Structures are given as structure tokens and as C-alpha cells.
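Inspection log for the structure reproduced underneath, given as C-alpha cells.
Heads up, one of the protein chains got dropped from this complex, but the rest are sitting where they should.
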Amino acid sequence: MSDQKQVLLELNKLKKYFPVRKGVNLKAVEDISLKIYEGEKFGVVGESGCGKSTLGRVILQLYPQTSGACVYYGKSLEEVSPAYVAKEIAHLTQYQQKAKEFYQKSLEIDRKIAELNTRLDALSAQGTDREVKAHWKLSKEIAELEYRSHELRKDASRQLREGSRTAGSLILCENIAEIQQLFQKALECSLKAREAQEQYDRSDARYGEALVEGQADAQAEKELEEYGTQAAQYRAEARKWREQAFSFRGKNIQMITERCGDPEYWDKLDRNYETGINLGKLSPSELRALRRDMQMIFQDPAASLDPRQSIGKAIEEVFDIHTDYGPQLKKEKTLELLDRVGLKAEQYDSYPHQLSGGQKQRVGIARAIALNPKFVVLDESVSALDVSVQAQILQLLDELRDQQGLTYFFITHNLGVVKHFCDRVMVMYLGNLCELSPSHALFDKPLHPYTRSLFDAVPRPAVRDGLDASGVLEGEVPSAVNPPKGCPFHTRCPHCTDRCKTEKPAIREVAPGHLVACHLYD
Amino acid sequence: MSDTVLEVKNLVTTFRINKKEYPVIRDISFEIHENETLCMVGESGCGKSVTTLSVMGLLPENGAVRSGSIKLCGEELLGMSPRQLGQVRGKKMGMIFQEPMTSLNPLLTIGYQLTEGLRQHLGMSKAEAHATAVSYLEKVGIANAEERMKQYPFQLSGGLRQRIMIAMMMSLQPRLLIADEPTTALDVTIQKQVLLLLNRLKQDMKTGILFITHDLGVVAQIADRVIVLYSGSKVEEGATRQIFENPLHPYTNGLIAAVPNVDSDEFEIRPIPGTFPSITEEIGGCRFHPRCPYATERCRQEVPQALEYEPGHFVACHKVEEENK
Partner (left out) sequence: MKRYIAKRLAMVVLLLFGMSFIVFASLYITPRDPAQMVAGAAATEAEIANVRASLGLDKPFLVQYGIYLKNLLTLDLGTSYATRQPIIDEIAVRLPITINLATAAILIAVLVGIPLGILTALKRDTWLDNLLTTTSLFAISIPNFWLGTMLMLIFAVKLKWLPTGGMTDFFWTPTGFRQAILPALALSTSTIASFMRIGRSAMLDVLQSDYIRTAKAKGIPQKKVVFVHALRNAMIPLLTQFGTSFGGLLGGAIITEQVFVINGLGTYLINAINTVNYPVVQSTVLVIATMFVLINLAVDLIYCLVDPRVKYE
């Protein structure tokens, strides 16, 4: 258990909808927000259709998210220097401008509404037919205008929110242009730092190759030192510029919307400030470079291996794609990996059909950890295996995590595995978060009714007198295309009230680290 | 003592691979009585599915029962012609499978698939069969039964399809129902519904159930008796309580230890070392000895016999034999 609570990945109101037809969406993931810490084994449970697999894939950007953000802290913004940062900084003034425009427009509409309302008061609802008709028409017009005004206000907030990702509450400041320049200077320094880092990495590879061949490359060694110091210097400078920008916080606030005077709102905007990498905004090539850090292990070990490729070659392919290691280095690293996952060196030349399910899954694991990733998504990786093999693979995953400092996002429907393998667990239903807590706490005291039903439904390998018929969950999972209004679980919940049918429960922290979305705990 | 529905004695089934015959079921015997569920547990490749196919006479081309006897309600099944077997199947013994998504004909309506067997085996008229089918759909808890009759399988979920399979087979009122991992592909909450349903039907209709699974949790829920199978041989057999409270065979213990238990707080993932032997692998003596922490020279040479240690509790293991002399 890691004591450091360093956040590795943060999900911010992540939504994923799949369009089915015009205007109809399959709502696979609804507003998931959570933090994943370094070194933890984070479990996600739910039944088919709950969206857990989709969530895993959206995090890795295998599907683009519909809205929300997925922010990665495993590498610093400087290291990666994605192109979107420059664009966002350039947009800062625009965000503020647009927000102002939208808000002003909405104020205009409000004035019009006030006018129309006075006219409406003059007319009575009863009276002649013509009066009634006019009344009705006017009311409709007012309603439409109110809707538009509301939408414009939302647009204004959205602009500020987008801007706050890059500048925090500074987006509200009058000196936004000056602030923008400061950020740009910081960005330039970051870019220089990155260049220096790249040179460093190249020298490192050369040094490594030489070492394998038994020689020592003196020039590479010298370059390493040089580039290292250069990078550190630029970073310090960038930090300086940014600090200068943030010295403006709270000063010269513009009242762009009515909330702008509220310090709580500034805090909210500050929380939006992304110090990590927003995965959704990366360009395809930048994303590919990050793939070294984020990997996935799939459910079906047979389907993810090319039957015509020996497993040695399959693992080497990873190096081909992401590095420029020479053939000898590749083979060495591959043999090392095979050993680490518990396969024999002779199996380098074996083909997938010659291996058992457990062995194939080990190859999958080897491929995923080949480049020392930080974050691994395991999508039902042990579900297709027999119980004893499952136990072996889980043991292996534990060892690897200790050795390499990995963080796991473990998707499964098997509660038993989750309890003993994962540190924290999230229960999902129809794309929504039901409950999130440390795993032992979840099983000691499950709070959400759905968690309780899941828990009851799991058959225990222990004898009871007769079949336990309590807590059977009736009905089927509703369609994600037309999810129930209010709480998504209300159609099957034994504790459903009228409130549950109309109002979606908010996520509350009921105990330290234990979140639930249920009206029973409001 | 209630009636014996199925009696299997010394069953040996082989498969032909690359022109050689390999035994997949190595001499197993068991009985199932009415209103009793016998669970066969084991991992992939242990032969549990092959046992069911041997009983039903549905082995693939390269498999064959070499010796032994299979008696259904006293009638010997081995040696029957395909046509005779066809008359026994469905009427006297039904089978439900693991994959509800592909086990129903996609081009025929549910109604047709349900009434087909009734008209074939029980000689009902179209109207009678329709009414019976609807009543069974209701019995398995399917709402809007009349509507469902006209629908096609692709319009229904996995849980519903599995229930329709159960209705389909049970409506023929067989004496024996064979269920080959029927809930493995289903969600856990749906699984619970299906298990409860099977149990209720078993009691109402006094059927015997042969339930195949690899999930020990399911076994504990639904089984009256349990057989643990390893690589084609029976290593342990007993009442459910005996197996879970007093497991004797090292493999049974290993299996129970490897299951991550939702209830216990103390749990260390303890896998069984080594890998499952393939069909073609030659192993002398006890098939489990390469992975067994207690293996002795005798285990390498001699195949252990199943001996009774408690009434109804059989174990095939030399170590257990030694300890109980």
C-alpha cells in the first residue's frame, strides 16, 4: 500500500455517448469524476452494459470522449509539450471575450423578457378569445427567450471553464493579455527544456546500446551531463514565469458573469487548472508517444495475439513501434520479459496455439509492460481463465506492480477478485458511478442498494441451508439508449421512492474516501 | 430412497487426435436421483463437458464411448441406434448449454422452437403445444409470454434466452436435465435468478439435474452432491456439505483455496502450481501428482482408487488412504 497519494490520472466529468441515430445516443458513460493514485490497484465492477469497458477505453483514448477531460499526471506538461497548450494560451483572451459577449446577450434577452412580462401582466388570461390567444403566444415567446437566455449563460460559464483549464481563476482578470504573454513565455521555456530532454534520451539510447555490446561510449556520457543540466535550467525559468502570472490572482476581477465576485467560484476555477496532460486534446502523434506510458491487457488472450507470429516476435513488435533499439537489444529485452512473466526462454519461438490460456495471457502482460508503462488497464484480463490459473496470473500482476511501480485499472465483474486484488473499487451501473470506496470498506458495509444486490448475488463457496432466495434482483438492465429518468437504478431498487424517479442523486462522501450516489444517504 | 434417474458405470470415452486414441474420461461412475442436483466441478479440459456429451450421445466425430454403461431410468443408452436415442433425448433427458446467445436458431420464432419438441415428443396439437409453451414461459418468470412467442432470439437478452432454453427443455418433462455451465456467460444478478429457477423446477417436477460448472460458489449454492473431476478421473465425490467442510483431496483443497472468497477477510491468493495436463500428455500413476505437494513414489506409479471415508464421501488419493489406515 502506497503512502504517497500522488495522483496519476484524473477523470473530470467524463462522458461517452455513442450516436445510434439522429438525436438518439447510447449513453455509455455518464459524468464519471475520480482520481487514480500512483501505485494503486483501482477496480471497476459492474455487470454487462454498465460501461466499465467503455470507460477503460476512453481513458486510453481508444474512443474519443464526448465531453469532460481525462488528465494524466504521469508525465509533466514540459516533458510532452503538447501542441494544444499553445493554442489554448492563445485562446485565453478569446475565452474571456466570448464569455462577456454571451453574458451580455443574455442580459439583453433578460431585459426583453422583463418588457414582455409587463405586457403580459396587462393582458388577462381570461377574456375574449383573441386575448387568450395573445396571452398564450406571449407566454410561449417568453418561455423561449428564457430558455435562450439560460443557454447563453451556460455558454458563458463554459467559455470561462475552458479558459480556466489553462489559467485557473486568472481567466477573470482584466490583465488577461499580460497574463497570456507570461504563459507564452513559460511555454517557450518548456519547449526548450523538452528539446534538451530529447537530446538526453537519444544519448541515453546510444549509451545503452554500447553497453550491451560491451563498450563504453565516452561522448554519449558527456552529452548526457550537458543536456541534463540544460533541461533543468529551462524548467526553472518556466516555473518562474508561471509564478509571475499567478501573482495576479484575485486582482482586477472583471464581473463577466454574476458569479465572478464570489471567491468560491475562483476556487472552483482554480481546481479546473490542469497541471497534467489533457489526453483528449492531444494530437494523434503525441498520443502515440504517450502510449508507452499507458497500456491495456485484454480479456481474450487468444484473440489479441496474431496466430502467425511467434510470441517472441509479438513482444519485439512493441519495441519496433516505440523505440529504435537494435535487434540484439530487442532480443535481450524480450528474453528478460519472458522470464519476468514466468515463461521459459525456449518459448520465444512458440506460436500462440501451442500455449495454454494462462500462458497466452502472460504474453499479453509481457507486451503491455515491455516499455515500463505507468498505467495499465486490465479489461477482464482474468475472467476467461480457470480459477487456479487466475490465481497465478493475479499473483504475477501483484509482483510486477511491486517491481515496476505500476498502477492498475482493473475492470471485472468478479467481486471476489476485486475484494482481494484491488485497493479501491468503483461500482458502476448504466454508465453511472454508484459507489466508490476502499475495497475492504466496500465489502464490510456496502451502502448503495445495487452494490448490496451484487454482493448478495455472488455465490459463496460455503454451504448454507437451502438456497438463499433473499435479495434477488428482479428485472433486467434497462437499455442505455433510453436510461430511466432520475436515479438509473430506480426501476429495480427495493428502496425506490418518488424522489428517486425524478431526481438523480448527487455523489456524496459518506465516510472518508467512501462515495455513494443514492438518495438514502442525502 | 428415491428413484435413480441416471446411473453411469465405468465410463471410458476417447478422442482420436492425429490418428491416436487418447482417453478423455477415464473410468468414472456416478448416480443421480430424482429431485437431486449433482454438480460436476473441474477446470477446462477435465472432461466434464465430454461426460455430458457422452451421456447425450452428442459426441463429435472423433470421440467415442469405449466402454461402460449409461442407464437412464433403467434403460441402457449405449448401443442404442441414433433414432432410438433421438426419441430418448428431449423426452427423457434435456440439456441446456453455456452460450445462450448462439443456442437458439436465429431464423425461427421462439414459439416455434418451444412448441416443436412438444409436438414431436408429446404428440400435442398446435393449439395444445402453444398453450403449454406459454404456461412454461410464465413458469420461468417471463412476462408478456404471448408476445415473446412471436419474437426472434436476437431480440432478447442473454438472461431471457437462457430462461427460454430452460422452459423449452423442461416443458418436455424430462427425468434428467443436464446443464453445461448455463450461467457462466450471465451477469451475477441474472445468474442468481436462473439458479433459483432451476432449483424450484427441480423440486416441482422431481427432475434430476447434472450441473456442470467451474465456479465453486455456484456449486455451494445449488448442489446436493458434488463430483470433483481432474483430467478425466473422479478425484473426490460427496455431499456438498462434506466437500466444503471437509475437503480431503489435495486438488479439491487447492481449488477452494484458489477461489477469491467474497466473505473472508483473510485471503492470500494461493494458486496451484504447474499447469493442467493436456489430453495427449502421458502421466503415470495419479494424474495430479506433478502438481501435488504430497506426491510420493507410489503416486507416480499407481492410479489411486476411490475409497469411501464417510458415508457417501469418496476420495481417490494415496495420501488420504495412508492417513486413514
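Of note:
Per-chain numbering from 1; labels A and B assigned in written order.
What we mean here is this: contacts are C-beta pairs under 8 Å (C-beta built on N, C-alpha and C of every residue); 3 or more make two chains touch, one makes a residue touch a chain.
Just so it is clear, the model here is predicted, and its values are computed rather than measured.
Considering the whole complex, the hidden chain is in touch with B.
For the options B:G42, B:G63, B:G94 or B:P304, the residue in contact with the chain missing from this view is B:G94. Screening B:Q120, B:Q173 or B:N199 for touch with the missing chain picks out B:Q120.
Only one of B:M165, B:I272 or B:C317 touches the chain withheld from this view, namely B:M165.
Annotation: of B:S103, B:T184 or B:N253, B:S103 touches the absent chain (contact as defined above). Where chain B meets the omitted chain, the residues involved are 56, 58, 82-83, 86-91, 94-95, 97, 99, 102-108, 116-117, 120-121, 152, 154-155, 165, 168-169, 172.
Simple rule for what comes next: only the chains that are shown with their structure count from here on.
Those residues of chain A that touch chain B in the shared complex are 47-48, 356-359, 386-392, 394-395, 398, 413-417, 419-421, 440, 443, 453-464, 467-469, 472-474, 476-477. Here chain B touches chain A in the complex through residues 43-44, 157-160, 187-193, 195-196, 199, 214-222, 240-241, 244-245, 254-256, 258-263, 265, 267, 269-272, 275-276, going by the rule given at the top.
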